[in-house]
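With one protein chain withheld, the remaining protein chains of the complex are depicted in position.
Let's look at subunit A:
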Amino acid sequence: MTTVAPAKTASRLDHQPGGGRPTARKSPYPYWFLVPGGLIFTIFFLVPSVMAFYFSLTRWTLFDQEFIGLDNYVQFFREPALASGLWHTIVYAAVTSGLKVVLGMALAVLLTGPILGRGFMRSVAFFPVLVSTIGVGLTFQVLMHPTKGVINQALDLIGITGPAWLVDPDWALLSVALVDVWQGAGLATVIYMAGILSIPGEYFEAAKVDGAGPWQRFRHVTLPLSKPAGVSVIILSLIGGMRKFDLIWAMTKGGPGFTSDVMASVVYKQYQAGFYGLSTAGNVVLFLLVIVIVLPLFWFFNRREDAR
């Protein structure tokens, strides 16, 4: 026995893509639920993001703006101190993301394998993720002191002369990237662990029965089947790496010279110096860089997913 009322309710609940009903005014999922969150997101995130395109074309003092076309961009790419920030950002994102993928994978295999003290190691590796990046940066600034620092003194003990880390222009950017990896590898590990743990055990069993050794099991079972986790790690760490500001600011402030300046620190320095238009142009360049790198990756990974 069906009464009329519940049937009506059920049909109102049933919002399939094709069957949108104009009479759905009493949907239990009202659009106004989106309004408060959407309003804050729009005003304080979307509006500035869109306005950035306009302001980047102006000489701007926050009160007063003068349209100057592409001058800010011309200046940005002409001055090596600014333009090198773009290159450093790419290097930094590639190095941190590459190392996080490899280390995260290795640690995840280790920590899901037959090993004692797993719980301890999982906690310890994840802990730096939660600690203040500024605190980590300032701590490693001290640990990386060229002569007095603990790292180089430890290297001395085993007969290696460590580099001058943050002081050496060739090493500064890389040194910060290594600390970034130290801090963020735990997150990559956790994501990979989730991917590996979700692989059904029978696959490993079957591979073993077929005579596959540990390396072959890793190569042909673990690696392909933890791909979604790998995609997450790559995309998250690339985006994070390209936006990085706090760690670099805490450790080198972009120095020595401009050798570890990245887009985010260029944006801050230009803002500090009062060049708001130029600073915003830097933001737009960073935005375009993220889009150019991340969108093709999304597309590439999704396509491969569909093909399978």
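In this text, a contact is a pair of C-beta atoms (placed from the backbone, for glycine too) under 8 Å apart; a residue touches a chain by one contact, two chains touch by 3 or more; residues count from 1.
The rule we apply is simple: contacts and distances are computed from a predicted model.
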{"item": "Complex member absent from the view - protein name from UniProt, among \"F420-dependent methylene-tetrahydromethanopterin reductase\", \"YeeE/YedE family protein\", \"Raffinose/stachyose/melibiose transport system permease protein\" or \"Acyl-CoA dehydrogenase family protein\"", "value": "\"Raffinose/stachyose/melibiose transport system permease protein\""}
{"item": "Residue, one of A:68, A:90, A:121 or A:167, that touches the chain absent here", "value": "A:121"}
{"item": "Residues in subunit A touching the chain absent from view", "value": "6, 9-10, 13, 15-17, 20, 27-31, 33-34, 36-38, 40-41, 43-49, 51-52, 55, 60, 62, 110, 113-117, 120-128, 130-136, 138-140, 142-143, 145, 148-150, 153, 182, 187, 190-191, 193-195, 198, 201, 204-205, 208, 228-229, 232, 236, 239, 242-243, 245-246, 249-250, 264, 267-268, 271, 276, 279-280, 283-284, 286-287, 290-291, 294"}
